[in-house]
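All protein chains but one are shown at their positions in the complex.
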Amino acid sequence: MTAVESTTARSLTYVEAIKEAITQSMREDPSIFLAGEDVALYGGVFGTSRGLLAEFGPERVVDTPISESGLVGMGVGAAATGLRPIIEIMFMDFIGVCMDEIVNQAAKMKYMFGGSARLPLTIRTMAGGGMNMAAQHSQSLEAWLCHVPGLKVVMPSGAYEAKGLLVAAIRDDNPVIVIEQKLMLGRPAEVPEELYEIELGKAHVVKPGSNFTIVALGRMVSESLKAAEVLSADGLDVEVIDPRTLQPLDTATIVDSLKKTHRAVVVHEAVRFGGLGAEIAAQMQEEGFDYLDAPVGRVGAPFAPVPFSPALEREYIPNADKIVAEVRRILGKQV
Amino acid sequence: MTAVESTTARSLTYVEAIKEAITQSMREDPSIFLAGEDVALYGGVFGTSRGLLAEFGPERVVDTPISESGLVGMGVGAAATGLRPIIEIMFMDFIGVCMDEIVNQAAKMKYMFGGSARLPLTIRTMAGGGMNMAAQHSQSLEAWLCHVPGLKVVMPSGAYEAKGLLVAAIRDDNPVIVIEQKLMLGRPAEVPEELYEIELGKAHVVKPGSNFTIVALGRMVSESLKAAEVLSADGLDVEVIDPRTLQPLDTATIVDSLKKTHRAVVVHEAVRFGGLGAEIAAQMQEEGFDYLDAPVGRVGAPFAPVPFSPALEREYIPNADKIVAEVRRILGKQV
Amino acid sequence: MPRRKSKVADGTNPPALTDDVLRDIFERMVRIRSFEEEAGKLMESGRIPGALHLYVGEEAVAAGVMVHLTDDDQITSTHRGHGHLVAKGGDLGRMYAELFGKAGGYCKGKGGSMHISDVEKGMLGANGIVGAGPPIAIGAAFSNKYRGTGNVTVCFFGDGASNEGTFHEAANMAALYGLPVIFLCENNGFGEYTRQDRHQAIRDVADRAAGYGMPGVVVDGMDAVAVYETAGEAIARARRGEGPTLVEAKTYRYFDHVGVRGMGVVYRDDSEVLEWRKRDPIDLLGSRLEELGVMTREQMDTLQERVLFEVREAIAFAEASPDPTPDQLLEDVYTVTAGAR
Partner (left out) sequence: MPRRKSKVADGTNPPALTDDVLRDIFERMVRIRSFEEEAGKLMESGRIPGALHLYVGEEAVAAGVMVHLTDDDQITSTHRGHGHLVAKGGDLGRMYAELFGKAGGYCKGKGGSMHISDVEKGMLGANGIVGAGPPIAIGAAFSNKYRGTGNVTVCFFGDGASNEGTFHEAANMAALYGLPVIFLCENNGFGEYTRQDRHQAIRDVADRAAGYGMPGVVVDGMDAVAVYETAGEAIARARRGEGPTLVEAKTYRYFDHVGVRGMGVVYRDDSEVLEWRKRDPIDLLGSRLEELGVMTREQMDTLQERVLFEVREAIAFAEASPDPTPDQLLEDVYTVTAGAR
């Protein structure tokens, strides 16, 4: 089912949209619980679960010790035995301490068991830089997860997507990782009141355009829209695509765009080398080779850990300017 | 320094080559120690350290509890304080339980400290399938590590490379991950007796060719050579390139080849989606766009965990046949 | 969510040790032993691919615990998981078929020995990752508590696994939340080839319990009745809602870490194995049953024959089972979800 956009939509921030998705889902389905560090009494360090403890009680909104392996593993065991857990890993950087539970347990259990396990598990985590939180609190590691068969991965680009994708993730019977980004927390958008979901595995053409394609992940969608505006002065009519779901990736929508525009750039906040942009570019050149007038460009972070200093982080994180520059560089490479 | 191939070379198996690299390095430099599960008394579950305990004693050849976080962290702390540890993670699949130590500690310490740390740490681990060890003992996860600034990653394609790259890794002042592959353990090659190193960051043209490029990782090099032979009957003169070091990647050698051959396929055992092949393909189309006569193809594992059954694993793992098929598919896509 | 009625071994006290229970335990042990010995032979004759970790010598633990559990009680297992599944009532044919990598196996051949599992019977999988069980076990226990089922989860893990951080995290959480879970450490004295005194500075893994705020108890893992009683108390305690217990069973594996005879590297003396074999768990219980007049030697022999017959039939079933076909390779990666409700 796709999103219902017909009814009352108010302006909600990204945080509020996340909270609403959890709240409404929990009202609907008593098998859902939320667990994570400081999610209950404190309401989440980003405020995404403020008020939930009061409404649902400590059985369903569970503070955990600082034990991410235990936490994610608990989600796996609960999901395999009839519950529908939402597990919060506070910062995405912390998946390093629980990769095994995500990758060797959650992702593979169904396959290893020949299909007999069902794992309706949602893992939410906060990624991205821009808040001067340095190398261990700013990473974007979606490429790791997209490389793992058995996981689904979504990355909302705004409040509307945050709610709809999270609802879909919760309802999905597979482990789904929802990658939220801290720099969007307070950013508002129109969000329908009712419980809607955004279909997993479908990309969204955010802005149609005729002669250049930008595929942008998460927060980079809005930066790409800004870039598109700047580029329109160059006579470019840019199409901006938000994959929304990174795994399974909607290659068809992306390649269709390329067939129309003949030039493309992929954008993400993650390190460029080995980022998901590599996979998308590789697929584009493969599926759309005959249509390409220039190489597929990529914008991502340079090859360094995320620096702390605002003076450096500013240079580090991709933004509209860098997207514009990459698009122009690609135009210069046209055959 | 590049390898000295002039002196006495005997035939050594891959296992023996690894053991010799460790042994000779430890003789040369007393700050080197080896630690891992069952590396001492038992000599390593793959036999790569058999006999070392007797020669170097329990201070320098250290059995550890089954505690990979503790083990890798110990390597980090020891490397930061003047030693040159070689840490063995028995199977590559187990990096899931110690990713934080590898990625957030070892890789980033130097940068986070503004350069003041030096981390001469080598991590060896055994990757790959083909031995019916199923989903948690057969993975190839190099793409994760190559996406992390601060790590170097090497993947030897045979006994000669296993020794030379390991020696270089040990001597390097950075964290280097050496990805060995279990299916090559008993495979022999000519290996010089003396302590030589293979320069990190340099690809090797294993077989020169004029009209098709295959870039193959690790064990896939030998499969690619087989494929090249089959393809020569099609009139193809295939160039086979072994990057040897995956991070930093020697893009120049790869792109130079492409400029000559105009067509290429990248091959690895890892899952195709999001594998290092995506990055290599993306770079090739970017740097060599004007020279490409066809899209860059990729061979990798399909999108599933590694299955146990021989009947399935056989289908799963890339081999010469699949490489041949991909090359032919790419030829069919020529413009 | 409907609080479904589920099977709970009646209530909150361990069931009495009746003659039937004793026979039941004995039979489970015999089944494990036969299953594993035959599996070892099959491996040695090249008919089981991959890695095979056999449970021979440790039967009293699985049997003494499992007799307390119903199909709605879960266990998490280890790389050495066949014994657990046999004791939990696993189908021997589907088990051998899995070890062979056949389509008729528990995992359709996709899992093999290290992932053998029976979710219907609450066996949440052998596991190739040492220490992966405890976090999953507390999740199942959390689920039981949440759903109010009265069921428990038993988490089997080794002495070696007790050094993984996952055990620590799960134990702490279990005690904190008062979860109905039993941490059942099968201390066979080795993690692979490393003797316990070379992987931890303590003698009793049970000593770790106090650090989490739960009881810790040591039991003779060669004595099935002792295991039965100790595990029974811990399980009853969990069913009563009084939280987790760490039970450490001292046991021994007769065969090598992998396979039967291993790789020929010597890390223990044969005399040590012989010493332990003197207190073989099946012999011990057998003698006891005879003394108590619960079973005669003859009855035991008959049982053993019947079990061996079943094992042979199971092997025949497994051999007749077809290989999985290539089109199955990409199946079971995801669950197809109905979509929006």
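Just a few scattered comments:
In this document, chain identifiers A, B and C correspond to the written order of the chains, with residue numbering beginning at 1 in each.
Rule of thumb we're sticking to: a residue touches a chain if its C-beta (ideal position, glycine included) is under 8 Å from a C-beta of that chain, and two chains touch if they have at least 3 such contacts.
Nothing here was measured: the structure is a model prediction, and the numbers come from that model.
In the full assembly, the chain not pictured is in contact with A, B, C, by the touch criterion defined above. When you scan C:15, C:89, C:213 or C:259 for touch with the missing chain, the hit is C:213. Among the residues C:90, C:165, C:281 or C:324, only C:165 touches the chain that is left out of the figure.
Only one residue from A:133, A:205 or A:331 touches the chain missing from this view: A:133.
Take chain B: the residues that touch the chain left off the picture are 1, 28-31, 33, 59, 64-65, 67-83, 85, 100-101, 104-105, 109-119, 149-150, 152, 168, 171-174, 197, 199. Seen across the whole complex, the unshown chain contacts chain A at 37-38, 41-43, 45, 50, 63-70, 93-94, 96-97, 131-137, 302-305, 307-312, 315-316. By the touch rule set out above, chain C reaches the unshown chain at residues 163-169, 172, 175-176, 198-202, 207-214.
Operating definition for what follows: only the chains that are shown with their structure count from here on.
Chain A and chain C have Cα centroids lying 39 Å from one another. Remark: chain B and chain C have CA centroids separated by 37 Å (rounded to whole angstrom). We define each chain's centre as the mean of its Cα atoms; on that basis chain A and chain B are separated by 30 Å.
Chain contacts: chain C has residues 107, 109-111, 115, 127-129, 165-166, 333 touching two or more partner chains.
The residues of chain B that reach two or more other chains are 69, 93-94, 96-97, 134-136, 303-305, 307, listed in rising order.
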